[in-house]
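Note that this is a trimmed complex: some chains were dropped, and none of the rest were shifted.
Which chain is which? They are A and B, in the order written, and residues in each are numbered from 1.
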């Protein structure tokens, strides 16, 4: 199953959730915000949202900026 | 006497009129810079997480109690700015947002018109909106009507350290606009920050001038003093300038006078 994570095409495993993706990517949940198919996902939804074919996932974080 | 001189933005009352940008600064320097600057508001940006070279969250280096103001850098129009603002708010660090919509990559000038649109949308969604703009009185009035918490005109291009090149127009915004006017971008030296404050500007936002100084922590302290100096001078009432000289020592009682 193909998905797009931060603009790059990736393969997701069937049954994987957003939470699984974050763990696999080594991302600490406390520091990011996730947009799934254009909709911001609340933290509690990460475990419930299964990755779907062609899903567009954006995982963003803060950086220094002016 | 200074007790009451707070700056109200949104529902906050700020004692410090120096806002600090965190760009180009290593996280490790953030606590020192923030402490030395005395700032109560810092800007941050939002970017895609980089899984290959993960970086520590700058927010971990910002003390409790500091207001975080995410900017919408990277946005090229109102729609993108709104999307970034919403993502930032979802990170649970408050509802302030600096709108920064840029299409020009050489001078990084904001798109005033898209900025007005984004302001209108985000104000309705409950954000405290501080738009970064070209100092254009007509636009500033529209932002004010749209409910912007402040307007943030530039002094010179972002990161150029060229100072208050737009001073003629800043002066007019200060005269005409009722919401706070914050000079954002261009200020390169503490003296320029002081000059802005003397003009009656309500606050300044400084990033590059601190971050690229020889000693950023010390420079942050210098800006803190300069902003306060300019503010106090504004409140104290600047002395008038004169075309001719005016003696500072008395004009009578000279030894060489012969009265009789």
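In the analysis below, contacts are C-beta pairs under 8 Å (C-beta built on N, C-alpha and C of every residue); 3 or more make two chains touch, one makes a residue touch a chain.
Just so we're clear, the structure is a prediction, and the values are computed from it rather than from any experiment.
Participant: Please count each kind of protein chain across the complete complex and record the totals against the labels shown.
Facilitator: A x4, B x4
The criterion applied here is as follows: only the chains that are shown with their structure count from here on.
Participant: Indicate the whole-number Å distance between the mean C-alpha point of chain A and the mean C-alpha point of chain B.
Facilitator: Going by mean C-alpha positions, chain A sits 34 Å from chain B.
Participant: Residues of chain A touching chain B in their complex?
Facilitator: 6-7, 25-27, 30-33, 35, 40, 42, 58-66
Participant: Of all residues in chain B, which touch chain A in the complex?
Facilitator: Interface residues on the chain B side: 21-25, 27, 30, 43-49, 51, 54-55, 57-59, 70-71, 73, 86-88, 90-91, 93, 158-159, 205, 207-208.
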